[in-house]
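All protein chains but one are shown in place.
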């Protein structure tokens, strides 16, 4: 496929450009019987909305979701759920100049190479607004997972040089700062750093961390569709992501086996637990019953006011300065996108895993 | 699918367990007309063979590949290419004890949770021998890519604390040391470090780096099937991989936009180039004409002789020491596996990208 | 997947229920550069519209299509094309009673078995309105195919006992009668037969025939994805279809090999032709350069006024008579649906076939 569809049993297909008529997603394979309202989805979309802090763009984007199909009398019917957000506040006039050259760090050049031309208004399909479809779908998946006792929590782990500290970790702080950091002191430092970046007409990168609790052991497929592999794809498919790691990740590459291996022990309830969680919740690509923990590295916002060298479509070397409303950092608004990609991946693989044993299928069919 | 098939147009399906009758792969969608012999594939399999250095297991595994279908009079026919390696040297008696407990860092526990029981001989499907199918298929993809002028080179970037240095980088050194490092001094340090690990009955992790040259700009799909996302999945599906990054990766999360953006310039031949390559060869998930560069973090070999705490299948907490023949490091033998997963991914996406423009399809059909 | 997505490179995902907010489709993988307007699609939707003759329902359904994404400055961009038709004239009050029992010949009972409940208004997802998404997408595929010189023409072959005659075959007649028959006399007989059916509060079935011209030889894959197999699936996925045949179809089962084999001959231009076309344009599932010809059998409209025995949701055996506006025959409006499913299938497989030879890929990449 051309890559706008993801998932085996729960599949999502997203569509839409930054300045087109709207952005949307079709969710196919969502089980019937889930109570679902537009408000359930709107809560998630509001979390990715700009204009919420001084580090996000001052554009007013309502991003109001409409459920077009798949819900009847308040519950999902099992048939495709179509969700749409109309584009309302986009002003195409801002983007005329951009049509004439290739912005560094953007997909302008590669889209032209691939397709011969591009929708240059607001980045078209490569805009950050493309994540609206991901978030709308992810909100549905997350709601279903919560009914199964599975919760997904992502937050800003680092912004530029500032990283949260384990001993100050406090999830309740996330909503109290503009950068979605669960650490009040780190948030203050990060905000100061972002102010500096903006004064220098610059931007910076950061890391999102995500924790998934409640996944039963045994979810994930053995070879190419490891839970970790599918999470890696889902997360690395988000526009600005340049890296993914699970558990100790790149630190595991420096570790000793005697440290990195998580010892098993017997829990009081008779279940098997792990004394540590260096693996990040997967062994052999299959969930091991521990929390699933992964991180995503985001590059700096490519749109900056500082002067940049580039080439025009007519082949001239030019110096540009990108005007307009741009966040100096992608990460805070990306937190909910990471959560949603995780939710879609986990729910899909959980559904696939239901057929792994004949005895379960027999039970299901009353044999 | 249950996850043993990967790819859209060029799809591979692997099968086989460590101690079963053999390991193999079916490649579907390989274009007709590629000259292909068993020797082309054997060269790659030999690169992943154990017993080549004092840091790889002393087991003798011939791993001789047989082409079962899809090649006629020396050329691929376009129909499925079935490749098989018979298992010959496996001794099941070594593994009886392992059946009774869960090895830390291995998939024993998660397979039991998923399937109700497991093939405990040599790790079954979760064995490192599973990569034979990946390498056999990747050898075919790499040969085809080389005919298109695309070359893929992976090497050991780090082992435990030892990392190669840019100013000592020399690819010809790779074959001269036991750890596949393109840096003679780092290789010597790494070998010393591995000797230490082994003396302590321990193991360590490392990083593989991979460079792909010659990919034309425009390969990769815009949303979920970004070239970077599909590479992330392919690489993270290798057994011991815990992290993936492309270009500057996690370093980009600490960088400023003014540094991380790669300026475009006009090449002498009129083409567009980039002055730097922080992006690692993709913009918006689509190849930008630069070298594609990515890294994979491997955890330490989980099988170690040092004492470990675990739980038996009957629920007793026990202390174990894993005997048998095990590499203290996975990375040197994984280098070719990373190359092969990259080859499969790039070839598949390159084929998909051929239909991105109507004018190309018209040209193709002579309209 | 849950079955609302079809296709490998050109994939379509449909959504929507009869009485929901709308019906739509997302087309992913449509090549960039195709000139496309809403009018191109509207022409096809108008062909499936009710109210065009006295044998189609008198409901007024505007079915106005909106292009929501994927087209920029009048041309497809290569990114997903989202198409939507708002539902406007549906009156839910008609359907209250239907909620309480299972209509014979409808999917009421099977949806309840599968999902636990159903959207009973107008048949929900199982309504004939679901074909709007198929037709909207097929219009795009057909336009692209026409630029490659491939034309698709479907028509009503039979209605109840009335079948068109070869010696009266005249495509220009199709638009002149209410039943889309390319045979004026058969059309008159069929119309008389339909009047009878309606007088008896009954309905009848029929056959659609489809001819595709201009497909180059070599399209279709050898094993499961034969061109004929994928057409069979695409056509049999239309609501009321109970049979599919290609070429001589079920007649071939009564034929002798000496008659059924099509002799090859040398055309004046040096190309190879076939003296007859019993195969219907495929050999071994791959297009042979002749016209592709297939037929689809449609069952009678299940909604009839005549008394029927059935069971209520509470388990009582009851007699019902279905009121409301229903065509006595599905076939005339299904003609365009068959065309569209054929267009989607042929375009997808044609794109896949572009990578069947290495020499073509080399040529494509200028090697």
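Which chain is which? They are A, B and C, in the order written, and residues in each are numbered from 1.
Following the convention adopted for this analysis, a contact is a pair of C-beta atoms (placed from the backbone, for glycine too) under 8 Å apart; a residue touches a chain by one contact, two chains touch by 3 or more.
Bear in mind that the values here come from a model prediction, so they are computed numbers and not experimental data.
Novice: Of the residues C:43, C:113 or C:367, which one touches the chain left out of the display?
Specialist: Spelled out, the listed residue whose C-beta touches the missing chain is C:113.
Novice: In the full complex, which of C:121, C:180 or C:279 touches the chain missing from this view?
Specialist: Going through C:121, C:180 or C:279 one by one, C:279 is the residue touching the chain not shown.
Novice: Pick from C:18, C:76, C:121 or C:158: which residue touches the chain that isn't shown?
Specialist: The one listed residue touching the chain not shown is C:158.
Novice: Pick out the residues on subunit B that sit against the missing chain.
Specialist: Residues 1-5, 7-11, 13-17, 20-24, 26, 28-29, 32-33, 66-70, 72, 75, 77-82, 84, 114-119, 121, 124-125 of subunit B touch the chain absent from view.
Novice: Residue-wise, where is subunit A in contact with the chain that is not depicted?
Specialist: Per the touch rule, subunit A residues meeting the hidden chain are 8-9, 29, 31-34, 76, 78-80, 144, 147-149, 216, 222-223, 350-352, 354-362, 364-365, 367.
Novice: Name every residue on subunit C in touch with the hidden partner chain.
Specialist: Contact residues on subunit C toward the absent chain are 1-6, 8, 14, 102, 104-107, 109-111, 113-116, 125-126, 130, 158, 160-161, 197, 200-207, 216-226, 228-237, 239, 241-250, 252-258, 260-266, 270, 272, 275, 278-280, 282-289, 297-304, 306, 308-311, 315-317, 352-353, 356-357, 359.
Following the convention adopted for this analysis, only the chains that are shown with their structure count from here on.
Novice: Of the chains shown, whose Cα centre falls closest to the middle of all protein Cα atoms?
Specialist: A
Novice: If you average the CA atoms of subunit A and of subunit C, how many Å lie between those two points?
Specialist: Here the centre of subunit C sits 38 Å away from the centre of subunit A.
Novice: Centre to centre, by mean C-alpha position, how many angstrom separate subunit B and subunit C?
Specialist: Computed value for the inter-centroid distance: 44 Å.
Novice: Centre to centre, by mean C-alpha position, how many angstrom separate subunit A and subunit B?
Specialist: Here subunit A and subunit B have centroids separated by 26 Å.
Novice: Multi-chain contacts in subunit C: which residues touch at least two other chains?
Specialist: 8-9, 29, 32-33, 78-80
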